[in-house]
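Note that one protein chain is taken out, while the other chains of the complex remain in position.
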Amino acid sequence: MAYNLKEVAKKPERLTGGHRLCAGCGAPVVVRQILRALKPEDHAVIGSATGCLEVSTFLYPYTAWKDSFIHNAFENSAASISGAEAAYVALKKKGKIKGETKFIAFGGDGGTYDIGLQSLSGAMERGHDMLYVCYDNGAYMNTGIQRSSATPKYADTTTSPAGKVIPGKMQWRKDLTGIMASHNLPYVCQTAAVGNMKDLYEKAEKALYTKGATFMNVLAPCPRGWIYNTPDLMEINKLAVETCFWPLYEIIDGKYIINYKPKNKLPVVEFLKKQGRFKHLFKAGNEYMIEEIQKEVDKRWEELLRLAGEA
Amino acid sequence: MAIRERLSGNEAMAVAMKQINPDVVAAFPITPSTEVPQYFSTFVANGQVDTEFVPVESEHSAMSACIGAQAAGGRAMTATSANGLALMWECLYIAACSRLPIVLACVNRTLSGPLNIHNDHSDSMGARDSGWIQLYSENCQEAYDNLLMANRIGEHPDVLLPVMVCQDGFITSHAIENIELVEDDKVKEFVGEYKPEEYLLNKDNPISVGPLDHFTHCFEHKRQQAEAMRNAKRVVLEVSAEFAKMTGRSYGLFEEYNAEGAEACVVVLNSTAGTAKYVSDQYKAQGKKVAVLKPRLYRPFPVDEIAEALSKYKAVAIMDKAESFNAAGGPLFTDVTSALYAKGVFGPKVINYIYGLGGRDVKTDDIEVVFNKTLEIAATGKVDSVFNYLGVRE
Partner (left out) sequence: MSCNKELKTVSPDVTWKEITKGGNIPWAGNAELFKTGDWRSMRPVWIEEKCKQCLLCYPVCPDTSILVNEEGKRVDFDFDHCKGCGVCVKVCPFKAIDFVEEK
């Protein structure tokens, strides 16, 4: 059924207001849309790694989750949900559980790219019928904006500060979506909350209802850590996509499909100039940094085109 | 009619798990507990159990998956040793405070470093503050029996805490003993079904588990958890009494051996207690009386009962197969002496022996050193050294 914003709007809300995420946070926007893709009659067991999403949505005695929710520790969201899924399989076989339950594990880039990578890889490799969603805000935001392997190069973070000698994070971002693509999964995708949310919703629907272990990497801008004008969330998302900094694509049974090719690919500087964490790139003498970033974005985009057979 | 078998400690535990038939077993191999998930996976592969076996990629994920499974509403079990237990350390605490009655077979092995695959109790002793109920087993029969009782103890509504059943790595885990098994249907009836009040898979009443819990409420949660641990002692006795009715094998909080008329007592856990009892019999035959007290329930620590039991002795030697590196004695020593003092039992002179670290063999002549010293203290009332080592080359 084709995506219809109005129809989808009538579906039940599964993440309530009253959570403590920052005003304008990109993460709950993403979570709301993903949960919206669930069939109304399906129950969900949702896990989250320790991080902004978890501490803000389940701060005793309030929970913003209308489904079942489990938080365990920082690095084991995938392992915990894989255990819940295993229990579900066992109990369903015994006839103790009726109806469909979907399993979703959330983790920030901290709990996914770094400390949670092992448990993610293990759960995906074992092929549990679950979805792992990484909400990538590009740093360990909850603990105060420390660098992660998802932080873009030259970004200013509290453990990779832009100083006199070292101008921010010196490593390129890890390509986690690529890593997950090598796990023989039936569905892997990279998406963001753009436009009328069609890309995000449809991918969530596919990821949720494809049998087996599936993975979504979703951009989640952080007004605190990225230092941009809070109301600009959707524009930031859009610029990330239009500059090809964050391409929207899927890997379905190993086949790469690029979902959006910008007609006018914007220079990455349009994305960078909006964010305070890249402020130092605009100082005289630092032009080479922007050039480097542009080269890398182009390189990865070309590679993606090649993988999708569109080079 | 009991089933007579010849099994190693690992196999006995695996058979117990088979009979319990949990919903999920999530395990990662580590010597010497490896055989437990190995035997169990064979049961799974042959369709002898209904369990979903999750071959996780680390012990941290093993306990994480067990937490997810138990919170979801299934019965989850695992097995590990030493660094495997250490790797799941933060999850042990989380399992306990989330009140999830997971059962873990701990085949005791020394914690690294240095790397050593042999038996001592540094692993489970390292987890003694994690909030897990701990039962210790002298031999294969006890390991099997304790594991059969573990679910009933942990799942009791007054408890709802995870349980670890310990046995000595290699010494009993890999030693074949004569053992009496309980019939499958009797086990099924005894263990019963897991019926949690709240569970993630309950569509009609979804729950959130594992909050961020600030200082406004955290202390109350901890206090409640502590009360559950206190209740566990009573529940262990109740379940053990029921088990005794079913099998004829009686278990209490600890075993007291050759206590009659003895003024000296040696307190020791697990397999070494077996050796100690043997020596005690030999001594008895020579007219020398040394009792052996073998704790079974270590967490919660039965303060009243242990203090009461030891109060009649003039000299007590506590043997620890773990070094706390606290310059104040091993874990069993510190728990026992604190119990004695707390209950106002000042009579017995108490000394400590740290022994068997890294799997250093403990023979009867080593035990005799302890026995002789304890008898000497009972006779003279004089202690020349409280903190001692047994079996290390000086």
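First chain written, first letter: the chains are A and B, and each begins at residue 1.
The rule is simple: a residue touches a chain if its C-beta (ideal position, glycine included) is under 8 Å from a C-beta of that chain, and two chains touch if they have at least 3 such contacts.
Everything numeric in this text was worked out from a predicted model, so none of it was measured.
Q: Out of B:Met17, B:Val209 or B:Ala378, which residue would touch the omitted chain in the full complex?
A: Considering the complete complex, B:Val209 is the one touching the chain left out.
Q: Who touches the missing chain here, B:Glu198, B:Asp304 or B:Asp361?
A: B:Glu198
Q: So one chain is hidden, and I want to know which residue out of A:Pro28, A:Gly83, A:Gly110 or A:Gly138 touches that hidden chain in the complete assembly.
A: Looking across A:Pro28, A:Gly83, A:Gly110 or A:Gly138, the contact with the absent chain belongs to A:Pro28.
Q: For review purposes, identify every residue of chain A that touches the missing chain, sorted by number.
A: So the residues of chain A touching the unseen chain are 5-7, 9-10, 12-29, 32-33, 36, 40-44, 57-58, 60-69, 193, 196-197, 223, 230-235.
Q: Which chain B residues touch the hidden chain?
A: Touch with the absent chain occurs at residues 97-100, 160, 198, 203-211, 213, 216-217, 219-221, 223-225, 227.
Please note the rule applied: only the chains that are shown with their structure count from here on.
Q: Just curious, how far off is chain B from chain A if you go by their C-alpha centres, in Å?
A: Taking the average C-alpha coordinate of chain A and of chain B, the gap between them is 43 Å.
Q: Quick one: which bits of chain B touch chain A in the complex? Just the residue numbers, please.
A: Spelled out, the residues of chain B in touch with chain A are 23-24, 26, 50-52, 54-58, 60-61, 64-74, 76, 90-91, 94, 200-203, 206-214, 216-217.
Q: Mind pulling up the chain A residues that touch chain B in the complex?
A: So the residues of chain A touching chain B come out as 43, 45, 47, 54-55, 58-61, 63, 65-73, 75-76, 79-91, 93-94, 96-99, 101, 118-119, 121-123, 125-126.
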